[in-house]
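A single protein chain has been omitted; all remaining protein chains appear in their positions.
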Amino acid sequence: MQTRREMLAHSATVVGLLGAAGMLPAAAQAAWNEAAFSAKTLADVVKAMGGGAPAESKDVTVTGPDIAENGAVVPVGASSSAAGVKRLMLLVEKNPNALAASFDLTDKVEANVTTRVKMGQSSNVYAVAMMGDGKVMYAVKEIKVTLGGCGG
Amino acid sequence: MKHPITLTALAALALTGATAAWAQKTASDGIAEYRELLADGNPAELFEVKGEELWKKARGPKNASLEKCDLGKGPGVVKGAWAELPRYFADTGRVQDLESRLLTCMETLQGFKAAEIAKLDFGKGEMANVTALSTWISGQSKGFGFNLPQNHALERKMYALGEKAFFYRGGPMDFSCASCHGEEGKRIRLQDLPVLYKNPGDGLGMAAWPAYRVSNGQMWGMQQRLSDCYRLQRFPNPDFASDVTIALQTYMGVNQKGAKIITPALKR
Partner (left out) sequence: MADPMRIRAQVAGDKATVRVLMSHEMETGQRKDSSGKAIPAWFIQEVTVAHNGAPVMTAQWGPSVSKNPFMQCAIKGAKAGDKVTVSWTDNKGDKRTDEATVS
């Protein structure tokens, strides 16, 4: 049976061949935005994503619990009632790198995404909406992270 | 300016005994909200899918599936089987829990070596498969109430042994299971501790394992749960599917007769 290493190497080779043949969808060939994922602050993340200065707005909503029993899995969501949102992002301020996830939207999906993130400690969580014209809006909420018990 | 409606409202509040504190969310309310947000989309489902696949797939030296495995309700009957385990099995002449029964079937039907699998660490190789199988099989009893048989003498003997083990104090901390699970209203940090010498209620205690633990992203079956309990008591870890682990499950399962099973669950 193939070891995982062999399987991964095989996958990588196949991807490489597909890429060379121009058969990968354009989205897959877009580079992962390393600068954005290494940024430490909201302002730096937005700058790396090519957006303007972020402004707090009631048109953006960040959802999540007030308190998380465990920082390994914290359910958070970003949504916006504005029309023409191109990108939604979720940031955890006190994480080693602030940007957790970024979602590029077409007009075929709602500006409403949910995922689960790791939080190293209690922190502000930002939902950021980027518009087609470069305008950037955000909402922020504090989520407290506690240390749970011994395993129940 | 006094307003009669306001006075009435204040009076109503006083009658209900409400204080300023009612407006604040308590920590346990917050935790309840957190758990509810996670309820949809339990990563345990990933293990359920794997478990079902493993049940149906021809594997092992004998290249056979587990579909003829008898979990106590007849060969191949999975629905409701977990709710009646541990129980006595005539073919092995002993009381077995789900995970030891899976080893029996993996050996007799598929040709795997049960003793070797039992030695593996949780999460590794075939042991990880046993966990995935337990996840799926317990999920097939979701909604059922525990209904362990106590007809056979050995089943009753296991219950008695489980009771003894539950209250047995030992190890460097002189702990027993009852030290944590023997008194109402106890908790460790933010985790409530169910009382397990009786029925703690639907979805609690044994009704909530196997479970996916978010703190370490691992799927735990009852064997791993019990092994870790012993670690917490600073006891040596029991051998996989040893008598004491089967006895404790018998004791708790019988105590929880009728309690609704919610597995696979989601835990801290």
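Structure notes:
Which chain is which? They are A and B, in the order written, and residues in each are numbered from 1.
In the analysis below, a residue touches a chain if its C-beta (ideal position, glycine included) is under 8 Å from a C-beta of that chain, and two chains touch if they have at least 3 such contacts.
This structure is a prediction, so every number in the text was calculated from the model and none was measured.
Of A:46, A:62 or A:117, it is A:117 that touches the chain left out of the display.
The omitted chain makes contact with just one of the residues B:40, B:91 or B:184: B:40. Within the full complex, the residue among A:43, A:82 or A:101 touching the omitted chain is A:101. Contact between chain A and the unshown chain involves residues 7-8, 11-12, 15-16, 25, 27-28, 30, 32-33, 36-37, 72-75, 77, 92, 95-97, 99-110, 112-118.
Where chain B meets the omitted chain, the residues involved are 40-43, 45-46, 49-50, 212, 214, 217.
We take it that only the chains that are shown with their structure count from here on.
Of all the residues in chain B, the ones that touch chain A in their complex are 25, 27, 30-31, 33-35, 37-38, 187-194, 213-217, 225, 228-229, 232, 267-268. Chain A makes touch with chain B in their complex at residues 64-70, 72-75, 116, 144, 146-152.
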